[in-house]
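This report refers to the structure that appears directly beneath it.
Missing here is one protein chain; the remaining ones are kept as they sit in the complex.
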Amino acid sequence: METLFFFVVAAVAVISGLLVITCKNPINSALSLIMTFFCIATFYVMLNAPFMAAIQVIVYAGAIMVLIVFVIMLLNIRSEAGRRGAHTTLFGSALGIFGLIELLYFLAKGGLTGSRGGLDAKIIEQFGHTELIGRALFTQFLLPFEITSILLLVAIIGAVILAKKNI
Amino acid sequence: MIPLHYYLVVSALLFSIGTVGVLTRRNAIVIFMCVELMLNAVNLTFVAFSNFLGSLDGQIFVFFVMTVAAAEAAVGLALMIAFFKNRESIDVEEMNLLKL
Partner (left out) sequence: MLEYVWLIPFFPLVGVIINGLFGKKIRNEAFIGGLATAMVASSFVVSCGILIQLIGMEPEQRVFQKVLFTWIQAGTFKADIGFLVDPLSAIMIMVVTGVGSLIHLYSIGYMHGEEGFYRYFTYLNLFTFSMLLLVLGGNMLLMFVGWEGVGLCSYLLIGYYFHKKSAGDAGKKAFVMNRVGDFGFLIGLFTIFWWLGTNHNVWTINFVELKQASELLPFGGVVTFATLCFFLGATGKSAQIPLYTWLPDAMEGPTPVSALIHAATMVTAGVYMIGRMNFVFIKSPTTMLVIACTGAATALFAATIGMAQNDIKRVLAYSTVSQLGYMFLAMGVGAFTAGVFHLMTHAFFKACLFLGSGSVIHAMHHALHHGHLHDDPQDMRNMGGLRKKMPITFVTFLVSTIAISGIPPFSGFFSKDEILWQAFSNPYHGTANVVLWAIGTIAACLTAFYMFRLVFMTFCGECRINPKVKDHLHESPLVITIPLMVLGLLATFGGFIGIPKLLGDLFGGIPNRFELWLEPVFEKSTEYAGQYAHAGTHYGHSVEGGLMLLSVGVAALGIGIAYTLYIASPSIPQRFTARFPGLHQAVYNKWYVDELYDFLFVNPCKALGRFLWKGFDVLVVDGIVNGVAAVVRGFSGVLRYTQSGFVHNYAMTMALGVVVILAFYIFR
């Protein structure tokens, strides 16, 4: 049952991913991308990471995609006038497919090493995923976390400067 | 229990789709979305590994990737608006200022 559910979600994710790169209208691409993000959020839930699923939906599907759709509408971008040259598409697709084959080859041949940590579904159940993430962020990863805030501040300032009327 | 490999294959597929999109599309915003798709494919790998190795570190990475993606979205979209104001287009074929 679970495997079947996984396959359905995976199929939706891949198909909407394909739609992202095939749709001529950027709005359609954006909506397909949101669909993909939801699928990934589903995977997160299946992987015992409910907090990640929540922020996947809130930050990605919510904030970022809304911003992208907003910009698309603001700029009133028409569909692409014509496709790129056939050979570019062909060459790019060939490269992508070849890369995929290589990745799959790695997956098939490579073995997993490393030792398991102490985290399992029971502990997550006991403490709650959010609390675990919070503890990790505010103890072990405090400095990167604070640096992230500076990164965001820089991004805000950069965005304001770039989007100002006259630069 | 879904095997780890399943997730990795889905992730590889999404990543390749994103790559092809970046290489073949001309609309800068679509390219940008494809980049987001690639980032998400990687995130999925992280979370999958995190779950199967029983460690939170992978998820912390995902958290930071999302932060960077948010920052990237803000700056990248601002760049596109600025470019659009100059060229009335966000077609990357028009973006050839690298060659003077």
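Structural remarks
Note that the chains are named A and B in the order they appear, and that numbering of residues resets to 1 at the start of each chain.
The working rule: a contact is a pair of C-beta atoms (placed from the backbone, for glycine too) under 8 Å apart; a residue touches a chain by one contact, two chains touch by 3 or more.
These numbers were taken from a predicted model, which means no experiment stands behind them.
Per the touch definition above, the residue from B:19, B:50, B:67 or B:89 contacting the chain not shown is B:19. In the full complex, chain B touches the omitted chain through residues 19, 22-23, 26, 92-93, 95-100. Seen from chain A, the chain kept out of the figure touches residues 88, 91-92, 95-96, 98-99, 102-103, 105-106.
Throughout what follows, only the chains that are shown with their structure count from here on.
Chain A and chain B have Cα centroids lying 7 Å from one another.
Chain contact summary for the complex, chain A toward chain B: residues 2-3, 6, 10, 13-14, 17-18, 20-21, 26, 29-30, 33, 36-37, 40, 43-44, 46-49, 51-52, 55-56, 59-60, 63-64, 67-68, 71-72, 74-75, 77, 80, 84, 88-89, 91-93, 95-97, 99-100, 103-104, 107, 112, 114-120, 132-133, 136-137, 141, 144, 148, 151-152, 154-156, 158-163, 167. By the touch criterion stated above, chain B contacts chain A in their complex at residues 1-2, 4-10, 12-21, 23-27, 29-30, 32-34, 36-37, 40, 43-44, 47-48, 50-57, 59-60, 62-64, 66-75, 77-82, 84, 90-91, 93.
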